[in-house]
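Let me give you the structure first, and then I'll get to my questions.
What you see is part of a larger complex, with each chain still in position.
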Amino acid sequence: MDSTTKVLTFGEIMMRLSPPDHLRLEQATTMDVRYGGAEANVVVPANRIGDCALRSLSAYGVDVSRVVREGDRLGTYYFELGASVRPNGCVYDRKYSAMNLASRAVFDWDSILEGVEVFYVSGVTPAVSPEMAAACEEALAACRERSITTVCDLNYRGRLWSPERAREVMKRLLPLVDICISNDEDAEACLGISHGSGSLATGIEERDSYVQIAADVCERYGCKMVASIVRDIRSVEDSDWMSLIYADGQAHFSSVHHMHVLEGVAAGDAYGAGLIHALLHGFDLDRAGEYAIAASVLKLTVRGDSNLVSVDEIESVAKSGAALRVSR
Amino acid sequence: MDSTTKVLTFGEIMMRLSPPDHLRLEQATTMDVRYGGAEANVVVPANRIGDCALRSLSAYGVDVSRVVREGDRLGTYYFELGASVRPNGCVYDRKYSAMNLASRAVFDWDSILEGVEVFYVSGVTPAVSPEMAAACEEALAACRERSITTVCDLNYRGRLWSPERAREVMKRLLPLVDICISNDEDAEACLGISHGSGSLATGIEERDSYVQIAADVCERYGCKMVASIVRDIRSVEDSDWMSLIYADGQAHFSSVHHMHVLEGVAAGDAYGAGLIHALLHGFDLDRAGEYAIAASVLKLTVRGDSNLVSVDEIESVAKSGAALRVSR
Amino acid sequence: MDSTTKVLTFGEIMMRLSPPDHLRLEQATTMDVRYGGAEANVVVPANRIGDCALRSLSAYGVDVSRVVREGDRLGTYYFELGASVRPNGCVYDRKYSAMNLASRAVFDWDSILEGVEVFYVSGVTPAVSPEMAAACEEALAACRERSITTVCDLNYRGRLWSPERAREVMKRLLPLVDICISNDEDAEACLGISHGSGSLATGIEERDSYVQIAADVCERYGCKMVASIVRDIRSVEDSDWMSLIYADGQAHFSSVHHMHVLEGVAAGDAYGAGLIHALLHGFDLDRAGEYAIAASVLKLTVRGDSNLVSVDEIESVAKSGAALRVSR
């Protein structure tokens, strides 16, 4: 994933602890430690665990000089990789985190947005706290003033807030958003927009319902573009993935990738990053969709929350559609 | 899995040593160590390895106060996880174990059965030694006197005894059994009852042959119920699973679960445990079959011999049949 | 360590995460996971991490039926093993834990103290929160009414409270304490009692100052006994350990153990546990001191917070004083 400083993301970086070797949490005597999120615009406690989180960003070349250091603790979560009919498990320990308890006032958007071309935020950030919801609104408004392109992945998290609360906040944010990413049940939970059965197993068969959702979002909130991952999920390992980009009343579907999933997390973030990369590089919307979904499905083959793949690798998957790719 | 003290299981607990990371035994420089079985009614040597086995039971809240401590060694086995066309491997080192050399006299069934509602034994236990076979018969007879429900999983193990010896013993035990669990080739090996092709790849297509087997067992031995896992096994990872419960002349088939298997061991034990749970909680036979097979297939997604899943997780798989379940 | 249900301990159980192989926190890509403390009387969140903590207690045979399940999170801490001149590191993430936010009202001392002979609390517990300090006072007072022997290890933790706050609380608790354990700088920090240089490197040379401290504690607070670990610490690995038990105006010093330390944590807890074992078994004070210090130094050779050694092993070290012990 390319990380130009022109793109600013706003969210929480957390420690992720996960049992190795498909073990359940109850069986683990060791945990793999990773730091999730590649956001440059975060609040992190001024202790060694906070330092560790920032080191992980630095290894990717992310500039961490503007990170706010305050608070008692870094948010933590336990990620348990599922298998077959046993879904991935997640135990949050993020309450009272530095980000959760931070005030919106710690962010000086004037200086933060200096030189930024694209601003990205996911729906997780406003769910962290009412203060962060307010900070999101302030940031998006500041972007609008400066003509910075804004991207918001609705990314509903039922453990952080209720649909009611999500809708209340998201309806304030969306009018400030240029590009809305909406997957799965996001539109219903965050916006109350629903078409199709909502089954995760038949997304591709019901792809038209995603177009309808996108059209509704554009109409109601004035977004210029809505992008969605459309999936058939049959089990933890087995699923099909395609992209929908909706803009100017047109739906652009990508090829379908049939996947055997290694780790089904952060594929939505990778999709958003791929999409932003494509748009910054002036790809047309068909190619942008192929690029974004290729980035997304490659993430499914990489451990951790960061999409450690090269532009070449994404292009290779994108170009061959869902066909064969074997290293020679 | 809930473990009420009302259920008593009788079997051997063993140390299981398994190479990590799909390695073959010959490649392993480390082994994962687990203790197999959750039986409360065992013979274990009075040394630190025996202590380790009991600690593993205690962690599950199993009462180990009535375990007999004698003998020289804990039975051990090497479990090698297969892949695709390479089947799981198993090397037994259980000869001369405390259980193998124990006398039936170490079990005082009067006190052991105090307060017990369900007694469970698998066909592995009588295969351990003639003494244990005799102990099984004594235990089942004692249960019959006390109207304790008896469950026997035939569970034939060709490395422990021949079909001839198995049949000789099992024909004495089965008349004392209320609920017989019979999978795969068990009925033929243990009872000489055979219908269908016996192919592991086409169990579901030949499901009617399982009904015939069940009817035969009930008729010949007076069992009230016969339960079977009916499977199509295509490879180490790829298989379909369903439950058959036969009682009162009626066959109750469950939904079919299509599985990508993490570790294909102890799924029969998990099925039996699920079935007992269902019956103790008064589920009807359709729901009991769904619950038992859900417990069984969840075991296929968990490392080790213990089915480390919650009642909620089983219910979730059972309720959605074989459809999609993804954590949100 | 024997764990009879007659002894009740009151404290917080936490998850401990520690880098393997002497790595620094910043280098770790995996962490060893252990649950610290063997307290039966705790508050633990009603989630899977809480379950894990209780499983670790159950494996030791500790009865967890009276544990309070409430709150958002289990306290966590990062333990970094030092080496030579680099001291052990510790990063607390225990603020906002279930115990930290619990009310004293969750403990029903009437039922909790049923059948208890010895009540043990360390100075960490009242440091967790003002509510827990109040709970300690209520518990100790309830013990006094019931003639339950009370043991308090002062165990000052500078990261949890200031000496001022510690003294304010401890001076209320100590009059309710029968046996006070006071190591290192505890007496000064918690009670303002100071003799000797306070150097950790010369405890044994200045052993008389420990007698003076003990005499002061008995005189001021009416404790019947004061016990101390007296140490010379030269580096993370290299130290000498002896016990002082002071009672009835008499000082009982044990042999000195010269140690090469594997993991220098929880040796104070092991000392207290050894002392309680010795007293419950009617050892005279010389033998009690030898037993307690042997338990303590054995802990220095075991990973984790629990003293996984047998009574035989403690006796073996205690009997041979600081002489040679090799397995044959």
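First chain written, first letter: the chains are A, B and C, and each begins at residue 1.
In this text, a contact is a pair of C-beta atoms (placed from the backbone, for glycine too) under 8 Å apart; a residue touches a chain by one contact, two chains touch by 3 or more.
What you see is a predicted model, and the numbers here were worked out from it, not measured in a lab.
Within the whole complex of this structure, the shared sequence is present as 6 copies, and 3 of these are drawn in position.
Here is the rule we go by: only the chains that are shown with their structure count from here on.
Residues touching across the chain A-chain B interface largely differ between the two copies, under half of the numbers being common to both. Averaged C-alpha coordinates give centres for chain A and chain B that are 44 Å from one another.
Annotation for chain A: residues touching 2 or more other chains are 26, 89.
Per the touch definition, chain A reaches chain B in the complex via residues 21-24, 26-27, 82-90, 158, 185, 199-201, 233-238.
Residues 17, 20, 25-26, 28-34, 47-49, 51-52, 55, 72-74, 76, 78, 89, 91, 93, 95-96 of chain A touch chain C in their complex. Against chain B, the residues of chain C that register as touching in their complex are 55-56, 58-61.
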